[in-house]
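Every protein chain but one is kept in place in this view of the complex.
Right, chain A next:
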Amino acid sequence: MKTGRFEQQPTTNTVEEPLDLIRLSLDERIYVKMRNDRELRGRLHAYDQHLNMILGDVEETVTTVEIDEETYEELYKSTKRNIPMLFVRGDGVVLVAPPLRVG
């Protein structure tokens, strides 16, 4: 029986763990939300329990907010770049989901 910081559920139960469900997304395109206002969209090739991931064909979006000092207007900017193959360190990952449907 695995141990975590909190007591694990017994092995007899049928509920899958969140990581088991991520396994279903292998080789699929996924959306990853990271710290520092970064988002990734790519194909999940590999992952581990730390949520380190190998993503292929990735588009990274970095979102920044500029505040105009006179009007106090918030100007949202996003910068995108494409990366063919990427290793993502798990401690920066916040959320993993299927690609977003806009709207």
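We take it that contacts are C-beta pairs under 8 Å (C-beta built on N, C-alpha and C of every residue); 3 or more make two chains touch, one makes a residue touch a chain; residues count from 1.
In this section, contacts and distances are computed from a predicted model.
Asker: Which name from "Ribonuclease P protein subunit p20", "U6 snRNA-associated Sm-like protein LSm6", "Gap junction protein" or "Sorting nexin" does UniProt give the chain that's left off?
Answerer: Its record in UniProt gives the absent chain the protein name "U6 snRNA-associated Sm-like protein LSm6".
Asker: Any idea which of A:D48, A:E66 or A:D91 touches the chain not displayed?
Answerer: For the chain that is not drawn, the touching residue is A:D91.
Asker: Looking at A:L26, A:A46, A:M85 or A:L100, which residue reaches the missing chain?
Answerer: Of the candidates A:L26, A:A46, A:M85 or A:L100, A:L100 is in touch with the missing chain.
Asker: List every residue of chain A that touches the chain not included in the displayed model.
Answerer: So the residues of chain A touching the missing chain come out as 2-9, 15-19, 21-22, 35, 49, 51, 90-91, 93-98, 100-101, 103.
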